[in-house]
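The complex is shown incomplete by one protein chain, all other protein chains being positioned as in the whole.
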Amino acid sequence: MAGNSFGKIYQLTSFGESHGEALGGVVDGCPAGVKLDVEMIQHELDRRRPGQSRIATPRNESDRVEILSGVFEGVTTGMPIAFIVRNENQRSKDYSNIKDIFRPSHADFTWYSKYGIRDYRGGGRSSAREHIARVVAGAIAKQVLSEFGIAITAYTTQIGDIYFDEYDYIPTSVDIEQSMVRCPNEEVSDRMVDLIEECRAERDSIGGVVKCCITGVPVGLGEPVFDRCQALLAHAMLSINAAKGFEYGEGFRAASMRGSEHNDPFIDGNGSIRTFTNHSGGIQGGVTNGETILFNVAFKPVATIAREQNSVNINGEPVKFTAQGRHDPCVVPRAVPVVEAMAAMVILDLLLQARTNKV
Amino acid sequence: MAGNSFGKIYQLTSFGESHGEALGGVVDGCPAGVKLDVEMIQHELDRRRPGQSRIATPRNESDRVEILSGVFEGVTTGMPIAFIVRNENQRSKDYSNIKDIFRPSHADFTWYSKYGIRDYRGGGRSSAREHIARVVAGAIAKQVLSEFGIAITAYTTQIGDIYFDEYDYIPTSVDIEQSMVRCPNEEVSDRMVDLIEECRAERDSIGGVVKCCITGVPVGLGEPVFDRCQALLAHAMLSINAAKGFEYGEGFRAASMRGSEHNDPFIDGNGSIRTFTNHSGGIQGGVTNGETILFNVAFKPVATIAREQNSVNINGEPVKFTAQGRHDPCVVPRAVPVVEAMAAMVILDLLLQARTNKV
Amino acid sequence: MAGNSFGKIYQLTSFGESHGEALGGVVDGCPAGVKLDVEMIQHELDRRRPGQSRIATPRNESDRVEILSGVFEGVTTGMPIAFIVRNENQRSKDYSNIKDIFRPSHADFTWYSKYGIRDYRGGGRSSAREHIARVVAGAIAKQVLSEFGIAITAYTTQIGDIYFDEYDYIPTSVDIEQSMVRCPNEEVSDRMVDLIEECRAERDSIGGVVKCCITGVPVGLGEPVFDRCQALLAHAMLSINAAKGFEYGEGFRAASMRGSEHNDPFIDGNGSIRTFTNHSGGIQGGVTNGETILFNVAFKPVATIAREQNSVNINGEPVKFTAQGRHDPCVVPRAVPVVEAMAAMVILDLLLQARTNKV
Partner (left out) sequence: MAGNSFGKIYQLTSFGESHGEALGGVVDGCPAGVKLDVEMIQHELDRRRPGQSRIATPRNESDRVEILSGVFEGVTTGMPIAFIVRNENQRSKDYSNIKDIFRPSHADFTWYSKYGIRDYRGGGRSSAREHIARVVAGAIAKQVLSEFGIAITAYTTQIGDIYFDEYDYIPTSVDIEQSMVRCPNEEVSDRMVDLIEECRAERDSIGGVVKCCITGVPVGLGEPVFDRCQALLAHAMLSINAAKGFEYGEGFRAASMRGSEHNDPFIDGNGSIRTFTNHSGGIQGGVTNGETILFNVAFKPVATIAREQNSVNINGEPVKFTAQGRHDPCVVPRAVPVVEAMAAMVILDLLLQARTNKV
């Protein structure tokens, strides 16, 4: 399987460049018989779209999704679901200032070296606009999962040094969406917004952390030994632009814990087996145990900053580089729906695979 | 591809249970023409083997690897390399005490629910003895990589609350191996040993962190957008028993950094393009940039502790459970060669894939 | 990998229904740096298009391909190449006569049973219009292969009981294309045309055979033991609508041959090793030997005939069914470019894989 496909049974193949004709994808392996709500897909895309608030980049694209196949009379047919989002005004810009320059901490240098050619317009395919395909495929997956009572909720828990982290708190989507930074605590959210504004004013950018909670997951998802649930989630999350780390359950904190503290005692949960605590984050032995899946994803500060930086051109000669235009000083809020989308794809894929475990 | 295979071109298929006939694996896609040093493979296995020091479990197994195919007159032929390690005395033990019990934070409950059957002897395939296959496949990969000047070095940077972390320090293997906990700083190592002894005395266990450094990596490894180098490394690391988190470069620390701080300026490195700093951890845009790859893996405290714990039996009824026998209070030192092995497989796989990038 | 993707390195993911919004595909793994001739792609599509001659169905669609990604300034970038062909007038037709009927020897019954839903408009995705994606992906593959001196030529060797088969004859494309049935021998071609006309007049259809010759193939393509060159070609060919058989080299005739007759003696071919005969059809031990690859694909008569047939409806009740509209009485001539396209994809995929065989 080539590098632009993700998943084994429920599989997304993604395509498109930031300033090409269109971005899009093909979802193969979506089970037949699902009533698909296209408005919900568009809604998820809108959550990722730039220009949603004063702290995000004002690039204004409608990003309308068009479904090309795999749906008949509103219901999935089991055939591949192809979709595209046209890029608008993609030819208008002038990229002469970055054409021959490798922007620091971008994909410019590595991709050019790898392929011997690079579509420099807006970063080409290395742009986070590629996430559009993920959000659409994830929105479809979410709709399938909802038929099984599985729900996915992500939110911002950290921007710079400002934290909101209650280990297993699951806010409502209203709480999350009313915050410009998708942090459900209003007071913390306000401070995060202030920090982002401050970074923008300083022509700088800032990182953060997204937490994701998955509820309603049945026992038994995850394919030992290499496709453990957490391994696929980690793969999915680290494939997102700017992601730098993944941890589930207690994560890195577990490194300083003792077994007596970290172990989750089993209890009789009124007929079903439950755990008294959930340090494991919903996964044990690589397989879901029916508790809420909990994980965090760390994001770096975006590389594009409106300051002069040292760099080199494609001949390796030193140059000074200053990014033009306006850019998000923090990608974390817009990464929230992408994290959810990738999580949805992983869980649905494992749900389908688990049907083959027993004779 | 089923869950017991890892890799696309260089692919390991792993098999075996802790107390079955044998553990082993098949490496497919190893390039032909590599002179294979079987003693080096055995040496790597020995590094993972229990009973190496007074802080590790004294279970004494020779764990001798036998190569069954794919090597002719000491050289790889391009054919699959199968290998086995026989389990010794695997029938001698009595498992009646865990046969019907789900041990807390083990795979017992989830795997039994998933498959409707479970090999309870020593945890069956959920045992960390499965790592044997990874270490062998990784040792072969290391030998191939060494022909390209690529070297992989992992070591312990944290046990409980005791840290040794210099961001991009690469110790010698002598420094690492002379420490019982594989921490190259003697003073820190001593304190880590003391902490582990303390945990053992308290019938408890403790977690930790392993850092991995990969040097000599050419520019261009990683397959956007889903098989980015870090995504495959994360997948690999989170598939290791007891791993709870992965981060590369600055990792979670990047969440509180600013772009102006985190960006790596490009410089002219005497004809080749280098970066002045390496906050990126050797990977930009999902593709290696020629700098040292740096990542961390967090491990939880092992679930097996010699204390009485609450749990349930397979009927969901509450029981008290106390683990028998002696077990490692900390898996981190023995996880070091496993981290290296998985990293070697990922990098070799990407090295081979990169040969197909250009016409 | 789901069922709508083909290939390991050079991979097509196909989508679309006969009367949906669009058909298309995504080619991932195409090497960067290939100058792509879009007119050549359109030309290949035109060869498959209906309405090319008086013996083909007169459905008149322009079938214009639109490339959406993966090409920058006319050159492949290594990124996925997505393309679509819009369906025209797809909403105009009335399908009430087949909505609830399972047409004999079509996919109607099996797909409906499998998925519980079916897009009955023009056969939905089971229509041969799906081949459009293959022809485009094959045309791109052909352009890459031509940089290595590899050429693919298919032609019609049998329609009904009329044969033209000279074992290893490779006609020019002019000879092939000037024949309405793509048979390079004018006299045989004329008789084939007459037979097809006769079948049409009798409201019947007729089968045939396509031969394919691949020249310029280097020694060493094919991945033992399961992905032998012939195994992938067979997979590719039997995935084409209406294909019923595949044979390479002497094929089924080899069953009645003796070893002394069938073996190909090696000879010194002016410095390179050649075979004196080519009964093997260019592949030995599953790997190409540098001689011309030769294979045949058998096609059944198309299932759609303008006669009344017995069938059942979706409730299993007996019905009489007569196909409406005009249809090709013979798909073989239009299958020729599809055979070539699938062959091109297989050979390119193996060419790229072979780069990983040696250290």
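In order of appearance the chains are A, B and C, and numbering begins at 1 in each one.
Simple rule for what comes next: a contact is a pair of C-beta atoms (placed from the backbone, for glycine too) under 8 Å apart; a residue touches a chain by one contact, two chains touch by 3 or more.
Values in this document were obtained by computation on a predicted structure and should not be read as measured data.
The chain that is not drawn here is touched, among residues B:Arg118, B:Arg182 or B:Arg334, by B:Arg118. Residues touching the missing chain, restricted to subunit C, are 1-6, 8, 14, 102, 104-111, 113-116, 125-126, 130, 158-161, 199, 204-209, 219-220, 222-228, 230-239, 243-252, 254-268, 271-273, 275-276, 279-280, 283-289, 298-305, 307, 309-312, 316-318, 329, 354, 357-358 (touch as defined at the top).
Residues touching the missing chain, restricted to subunit B, are 1-5, 7-11, 13-17, 20-26, 28-29, 32-33, 66-70, 72, 75-82, 84, 114-119, 124-125 (touch as defined at the top).
Against the chain not shown here, subunit A presents residues 8-9, 29, 31-34, 76, 78-79, 144, 147, 224, 352-353, 355-359.
FYI, only the chains that are shown with their structure count from here on.
In terms of which chains touch, the assembly is arranged so that all chains touch all other chains.
The most central chain, judged by the distance from its Cα centroid to the centroid of all protein Cα atoms shown, is A.
Note: centroid distance subunit A to subunit B, computed from Cα atoms, is 26 Å. Between the CA-based centres of subunit A and subunit C the separation comes to 38 Å, rounded to the whole angstrom.
Note on chain placement: the centre of subunit B and the centre of subunit C lie 46 Å apart, centres being C-alpha means.
In subunit C, the residues touching two or more other chains are 9, 29, 32-33, 76, 78-79.
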